[in-house]
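Here the complex is missing a single protein chain, while all its other protein chains stay put.
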Amino acid sequence: MIRVAIIGATGYTGLESIEIIQRHPQAEVTYLTALEQECGNAEEVFPRLKGKCDIEIEPLDFDKLSDLADVVFCCLPHKVSMDFVPKLLGAGLKVVDFSADYRLKDVKVYEKFYNVKHTDPANLESAVYGLPELFRKRIKGKNLIANPGCYPTGALLAIAPLLKERLIETDSIIVNAVTGSSGAGKNPSDKFHFPNMNENLFAYGIGSHRHMPEMEQIAGEIAGSDVQILFQPHVGCFDRGILSTVYCQPKGKTGGQQLSKLYNDFYNGEPFVQICDDAPAVKSVAATNYCHISPACAKGRVIIFSALDNLVKGASGQAVQNMNIIFGLEETLGLK
Amino acid sequence: MIRVAIIGATGYTGLESIEIIQRHPQAEVTYLTALEQECGNAEEVFPRLKGKCDIEIEPLDFDKLSDLADVVFCCLPHKVSMDFVPKLLGAGLKVVDFSADYRLKDVKVYEKFYNVKHTDPANLESAVYGLPELFRKRIKGKNLIANPGCYPTGALLAIAPLLKERLIETDSIIVNAVTGSSGAGKNPSDKFHFPNMNENLFAYGIGSHRHMPEMEQIAGEIAGSDVQILFQPHVGCFDRGILSTVYCQPKGKTGGQQLSKLYNDFYNGEPFVQICDDAPAVKSVAATNYCHISPACAKGRVIIFSALDNLVKGASGQAVQNMNIIFGLEETLGLK
Amino acid sequence: MIRVAIIGATGYTGLESIEIIQRHPQAEVTYLTALEQECGNAEEVFPRLKGKCDIEIEPLDFDKLSDLADVVFCCLPHKVSMDFVPKLLGAGLKVVDFSADYRLKDVKVYEKFYNVKHTDPANLESAVYGLPELFRKRIKGKNLIANPGCYPTGALLAIAPLLKERLIETDSIIVNAVTGSSGAGKNPSDKFHFPNMNENLFAYGIGSHRHMPEMEQIAGEIAGSDVQILFQPHVGCFDRGILSTVYCQPKGKTGGQQLSKLYNDFYNGEPFVQICDDAPAVKSVAATNYCHISPACAKGRVIIFSALDNLVKGASGQAVQNMNIIFGLEETLGLK
Partner (left out) sequence: MIRVAIIGATGYTGLESIEIIQRHPQAEVTYLTALEQECGNAEEVFPRLKGKCDIEIEPLDFDKLSDLADVVFCCLPHKVSMDFVPKLLGAGLKVVDFSADYRLKDVKVYEKFYNVKHTDPANLESAVYGLPELFRKRIKGKNLIANPGCYPTGALLAIAPLLKERLIETDSIIVNAVTGSSGAGKNPSDKFHFPNMNENLFAYGIGSHRHMPEMEQIAGEIAGSDVQILFQPHVGCFDRGILSTVYCQPKGKTGGQQLSKLYNDFYNGEPFVQICDDAPAVKSVAATNYCHISPACAKGRVIIFSALDNLVKGASGQAVQNMNIIFGLEETLGLK
C-alpha cells in the first residue's frame, strides 16, 4: 500500500483527494495536516467523511510525515508551497504539488504573475508538469510533479492535437472557460455568498489570470514555438466542472471529419480523454477523472469544447493519476 | 409623494425596498443610510440599481432625515433598532421597523429569546404588529409598525382561519418551514458559501428560533387563548421564498371542502392572499407580495401549505403595504 | 390606456409581457389568445398571476381582437407568425412581433436558416428592427416592429460602438454567449429535464444558430460593410439572463480608457444601457430591462462583456419599450 500524506488537507482538493484515495485499492491516507486553527478530526472537519476517516488533522510535523508517508499531496496555496517542498524532497518523499509554484519554468513569468520572488529555482527546474496524456514518460519515477492547473488541463487537452500537428495559427488562440464555484476555494466571500452567486454568471481575471502563462508555456512546448493565448475565465452557479470553448484559426482548410480523426487518433487508448460527437456537458464528467472533448468547424474557425471536473481531473484525480504513474501502478487505479 | 428614508439600506431588505418604491406611483426614496464603512452611491453598492438610483448612502444624520422623509423603513438588526426608533418617532416620522424589537409584547419573552434588555418598552406597547390581513384597522394612521418576521407571516396567514374559528387544538401545532438563502442576510459565512450551500438542504434553530414566540403571541391573540407552536426552520438552495407546511389536529371532523370554504371566506377580498387548489410553489410567489395558501386533510390531520417571498411579503413588500395603509393610500400601490 | 393583446400568450414571453404591462401606468392587457388545447383562465394557466389577471385565454378571434386591442404582441413561433401578421396589420393594429419572421431582410438568408419559404415579403420589407438604442427614430409610429432576438440584442449592443467607429476588424468577431434555461421555452425535453440540466453547462447550435445571420445583418448595417460573426451559444443552469463575451480584433491600438470613453459617449443618456467598470453579472440585470456592458483590452484584443435578461430586454421588456416608442409614450414607462 502506498501511504499518502496530504498537507493543507482542509480545503476542497484535500477532501476530494481523501475520498478518491479511500476508493484506491493500493493506496491509503496516513497523515493529514493543516494550519493549527483548522485542525481537528477529519470526520468533524468534513461531515462527508463521518464514519470513514478517523484521522486527526494535525499541524505538520516533518518527522511524523517522513515516518508515515511515501508520497505527499501538497495542497498548499501558491507561494507557501515552495517553502515546504524542498524539505519534503529532502526527507526522501515523492511530492505531487497542487500549487503553481513548480509549473512555470520561466522564473520571471512566475514572479510577474504571482508577484513574489521564487525561492526554489533548483527544484523548479527538475519538476515535471504532470499532465499524463502529454508527458507520461517524464512523470514515471520522478520525485516532484507540478500538478497542472484546472483551466490549463482542460485547455491544453483541447488544443494539443492541433498544436502538435501545427494545424492552427499560434498567435490567436482564445480560451473562453466557465468554472463551477468550487474553483473559488473554501473561504467565504461576497461574490460566492450563495444569494449572490446563485442564478449568476460573470467573467473575472480579464487579461490577467495566472493560468494564462501556464497554458502558453505548455502549449509552446507542444507546438515547438511561441504560442499566444487569450484566456478568459468566468464563474457559473454550479459546483463542479469547467467547460472550455477554444477558438482557433486553422492554417489551411479543415473539416469536421478530419478533426474527428485527428482527435480520435491522438487520444487513442487514453483512458481518461474521450472524444465525443456532441458538445460535451460538464455534468457528464462531474465527480470523474474524465475529460470529454469535441472538436468542430464553424465559419472557417475550429472550435474545441472540453469538459472536466475542476476538482478531479483538474486537481485531485489528476494527482492520483500522477501518483499511480510515479509508482508504476496501473494508471487508472482508484479513478475508474 | 410620500418621501421614504431607509436606514440600514445596504442589506437585502434595503435593496428590495428601494426596488419596490421605485415602482410606486406615490412614493419615492429620498434618503438612504448605512454604517460608514458600507456607504457609497447606491448604484455602486447595488449594481442592480445602476442607472436607476443616483443617491448617496450616507451615515445617518437626524436633521437631514427629518427634512427629507415622511416615513422611515428601519432595516437595522434586532437590538440596534430600539436605539434609533425613539429618536425617529421623536422627530415626527412614521416608522416601519423591520427588526423584532417591537414585535414581542411581553418584554420577558423578548429578553429571553434575544438575550438583551429591552430599552424602549413605552414604544413597544404602542407599536402595532403590521400584518394587514389580520390587523388592518389598527395600522391605519399609526406611527410605529412592527413589520412581521418572514416565517411568522407565512405561518400566521396559514393558521389564522382555523384559530379564529377554534377548529384546531392549540397545543400541538407544528410549523415546518424551508426558506430560501436570502433569509440569511448579506454577510458571507461558511454555511452560505456557494459550494457549501448549493445542492444542499438542512435544518437549523432547533427548538430555539426567535420567530417561534412571535408566532405564538400573534396566534394566541387570534385564538383568544394560549397557543403552542413547534416551529422548525430549514434552509434550501434557492434565493427567495418560504414554504411552510403546517400540521394541526382538528377538534372535530373536518373535510377538504369545508376547509376550502373556510379559507376562501376568510380571505375573501384580500388582494395578496390567494387560496389555491393545488399545493403552492415558492416560484409562483417569488418577487411578489402574494401569499399562496392551500389547506388539506390527511389522515385525520389538517395540513396547510403557504408560500411567500421572504424578502417581499415577508419583509419589504409588507412594509410598503403597511406604509400604504398608514397613509391612507390604496393598499396595493406599487405591489401588484 | 393602450390596449394590448398577446397572441401565443401561454409561453414564457407571454407571461413576462403580462407581468410588465400590469405595472405599466398607460397600458393594459385586454385580450389573450393561444391554441385551443392551452386555453384557460390566465390565473390557472400561470399560478403566478393568481389574483391579478382574471382574463380568459381564448383561441384567436380576429373580430374580438380588433375590437379589444390597439397593439398586438405576437408571441407565436417562427414560421407561424408570418401567417398571422398580415391579417393583424390589415385590421389596423400595431404589431410587435417576437418571432424571427420579420428580422432578416434577405429572404434567402431567412429561407436557408429557417428552412421554409417566406410568405410575407411585402411586410418584411417595411418592418423595422426594434432595437431602440440603435434604431429609435425608425420605430416611432411604425405599424410592424420585428422585436430582436435575445442573443442579438446582447451582442449588438456590445459591439455597436466599435462597429460604428470602425475600430475593429469585421471579419473575425466571436460572440461566445451563455443563456439561462428559460431561453429554451416552456416545452419539457430531455436536455432541460431538471435532473439533467441542473449543475450542467454545454454548448449547442455549433456554427448554425439562427441568431448568427441576424447579428451579421444588423452589425453590417451599423458598420456600413459586411460583418462576419462566429456566434457560439451555450446554456447554463440558471433561469434568466444572457452573458455575452465578445472577442474583437482592433484595427489600431486601443486602450481601456479610450474604450470606456467610447462606450460611455455612445450610450450617453440611454436609460437601459449601462457601462460598468467591472465585468457585468447576469444576476444584476435579471428581471430588468437593462443591459450592462463592460469593454476591456487583453492581449491585443478587445473583449466586450454584456449581460441582459433574455425574457425582458431580450424579449418582452424590449417589446414594451418598442410599444412605448411607437405610441409616443415615455420610453421607460413600466420598465424602470
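The first chain written gets the first letter, and so on, giving A, B and C; residue counts start at 1 in each chain.
Basically, a residue touches a chain if its C-beta (ideal position, glycine included) is under 8 Å from a C-beta of that chain, and two chains touch if they have at least 3 such contacts.
On a predicted model such as this, the values are computed, not experimentally measured, just so you know.
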Residue touching the undisplayed chain, where the options are A:Val107, A:Cys276, A:Ala296 or A:Leu329: A:Cys276
Given that one chain is not shown, which residue among B:Asn196, B:Gln217, B:Thr254 or B:Thr288 touches it? B:Asn196
Considering the whole complex, which of C:Tyr151, C:Phe238 or C:Phe305 touches the chain not shown? C:Phe238
On subunit B, where is the contact patch with the chain that was removed from view? 174, 176, 178, 180, 196, 198-204, 206-208, 228-230, 232, 234, 236-241, 243, 245, 247, 279-283, 286, 296-299, 301, 303, 305, 307
If the hidden chain were put back, which residues of subunit A would touch it? 22-23, 25, 47-48, 50-52, 199, 271-272, 274, 276, 278, 280-281, 283-285, 287-288, 290, 292, 336
Over the whole complex, note the residues of subunit C touching the chain we left out. 12, 180-182, 184, 186-190, 192-195, 197-199, 237-239
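Keep in mind that, in the parts below, only the chains that are shown with their structure count from here on.
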Determine the centre-to-centre distance between subunit A and subunit B, using the mean Cα coordinates as centres, and give it in whole Å. 46
Whole-Å separation of chain centres (CA-atom averages), subunit B against subunit C: 36
Rounded Å distance, subunit A centre to subunit C centre (Cα mean): 39
List, in ascending order, every residue of subunit C touching at least 2 other chains. 199, 280-281, 283
